[in-house]
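One structure is given here, and the rest of the page talks about it.
One chain of protein is taken out of this complex; the other chains stay put.
The chains carry the letters A and B, assigned in the order they are written, with residues numbered from 1 in each.
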Amino acid sequence: MKFRANLWIGGALFATVVAAGALAPWLAHTDPVMDANLMNAELPPGAEFWFGADGQGRDIYSRVLYGARISLTVGVLSQLINTVIGVALGMSAGYWGGWWDDVVSGLTNMMLAIPSLVFALAIMAILSPGLTSLLIALGLTNWSYTCRLSRASTLSLKNLGYVQAARILGYGDLRIMLTQILPNILGPIIVIGTLGMGGAVLAEAALSFLGLGIRPPFPSWGSMLSDARDQITTAPWVSVFPGLAIFVTVLGLNLLGDGLRDILDPQSEARAR
Amino acid sequence: MLAYLARRLIQTIPILLAVAGVIFILFSVIPGSFASSLGDDGKAVLDADVMARMNRELGLSDPLHVRFARYVGQLAQFDLGSSFRTRQPVTGVIAERLWPSAQLAIASMLFAIVVGVPLGFLAAMRPGSLLDSVSMVAAVSGLSLPKFWLGLMLMYLFALKLGWFPSFGYGDGGLKHLVLPAVALGVSPLALLARTTRASVLEIMNADFVRTARSKGMSESRVVRWHLTRNALVIVLTTVGLQFGSVIGQAVVVEKLFSWPGLGSLLVDSVSLRDIPVVQGCILTIVLIFLVINLVVDVLCAMIDPRIKYT
Partner (left out) sequence: MSEPLLAVENLRIDLTIGGVHHAAVKDVSFTIGRGETFGLVGESGCGKSVTALALIGLLRPPLSVGAGAIRFKGHDLAQIGADDMRRLRGASVSMIFQEPMTALNPLSPVGRQIAEMFVLHKGATWVEAEKRAVEALASVRVPAPDRRAKDYPHQLSGGMRQRVMIAIALACGPDLLLADEPTTALDVTVQAEILELIRDLSAARGTAVLMISHDLGLIANMCARVGVMYAGRLVEEREAEDVFRDPAHPYTAGLIASLPLLGARARHGRARLQEIEGVVPSVTAFPAGCRFNPRCAERLERCAADDPAETALAAGGRVRCWRHG
């Protein structure tokens, strides 16, 4: 714990996944979508197909590598959207107070009442499946914790001497929020954001698994698993590897988030999420 | 206590209304009219005549505020409209799915509580021990597992290879069919409960009032029984309440995987079929259940912690 094992292991796992995604064109053996060959269908893992071949004879190893691109894109971008929304709403509500605060608090309470996966599902119901829709669905539905935290921290910071001093010096509201308040609440926000990325990767996989996210034949780990369910009796390896990839990615992000929390937000050990 | 309950109930109503409003707007403003999106891939598959008739029948051509007022009026009478596909009333369709969903959610939460809370407690009693390290590594792993993948692996191992449990379906509603989906669904709340319990027990064991208790000459087991349990219970209960919401959300995937006839699989199917009234009904029901559970948890917490009523 003193060595911050979680930070280093988490960082290493996440870096591995990022590298796998970034270097996929060089590391992959075959094209993830085009190189289907029914002659190889459901071949078990071996020298040629390291992770085996799926029902259409595609190399699972190559598809898992490319899958990292989709998972990371969705995970990182959607969580960025959430963070920006959450910080903007929370900080402005805490800073300005009044009716705007009431509106934001009401909105936050409402968001907390709808399980985020269910909300994302509802949004996917009216959008057509695909990357953009996923970003919208996941980016708009998981900002409530960030918002609540930003609001509470802003409330406690805005009456501190140095913020008051900035106000007396004639700084504009926006400038005070961005230069005086934001840097001081960034730590916990980064922690929530990192943990949220793990959640977003899981949610993307779940939606794609349900056929509402990335559609086959594009290699998303979730959509690979949705095909794999029917082959579980004949070719279990088709389900094992994409699932492991999700697990490793999310584990990396969760460990990284825990490690960052120990450094950036030490007093929050018991704060329930 | 009654005043507290009343206040919490009154706080719940605007949330429910807001959710209804958002869902209404989501499905009536953004995609244009329901009837046009009545096909797979969002493409209109009906000819203009049929669409016009459906629009009229469903009242979709009225102005928005009129429709929302009508919608809320119907909600107040527990009328959720009728399914686009089957024409059955949504309330009935949902009612059929409630019991299986409740079974699954309760079973998985029970699993999570029965394993997670003692685990977190034991870990906190010996911080830094092997048990502590192993269970906390297991907990963070449990939080990182995709539920449907875990379900798939459980299905492969315990249903297909070992044959201990049926691989999917509801069966006759017996326990056997419940085990695998409940475990798959319960693992992440279990992990979170273990972590929360550990953190709160550790915090309480270092609290001033526990030092006071020790200064009275109390044995550690009495300190735990007389002073720790109730304090930890408040935190554990709050986590259980919040996790219930997450379990209901995650149940969507697990129910679908195990072909469990609950609200979650109904929601997924309706989303795929774009059966909007059923989707709306499912979401409202899920939110209502979540709010009720949190209300119950809050009241329980207020019964244990006298400070809550006054804040």
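The rule we apply is simple: a residue touches a chain if its C-beta (ideal position, glycine included) is under 8 Å from a C-beta of that chain, and two chains touch if they have at least 3 such contacts.
Keep in mind the model is a prediction, meaning the values are calculated, not measured.
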item: Chains still shown that are in contact with the chain withheld from the display; value: B
item: Listed residues B:8, B:67 or B:214, member touching the removed chain; value: B:214
item: Where the missing chain touches chain B, by residue; value: 207-209, 211-219, 222, 226-227, 230-231, 234, 304-307, 310
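One rule holds for everything that comes next: only the chains that are shown with their structure count from here on.
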item: Between chain B and chain A, distance of the C-alpha-averaged centres to the nearest whole Å; value: 20
item: Partner chain B, residues of chain A touching it in the complex; value: 1, 6, 106-107, 109-110, 113-119, 121-128, 198, 202, 205-206, 209-212, 222, 225, 228-229, 232-233, 236, 239-240, 242-243, 246-247, 250-251, 253-255, 258, 269-270, 272-273
item: Chain B to chain A touching residues, read off their complex; value: 14-16, 18-19, 22-23, 26-27, 30-31, 37, 41-42, 128, 140-141, 143-150, 152-153, 155-156, 160, 192, 196, 199-200, 202-203, 235, 238-239, 242, 245-246, 248-250, 252-253, 256-257, 267-268, 270-272, 274, 276, 279, 283, 286-287, 290-291
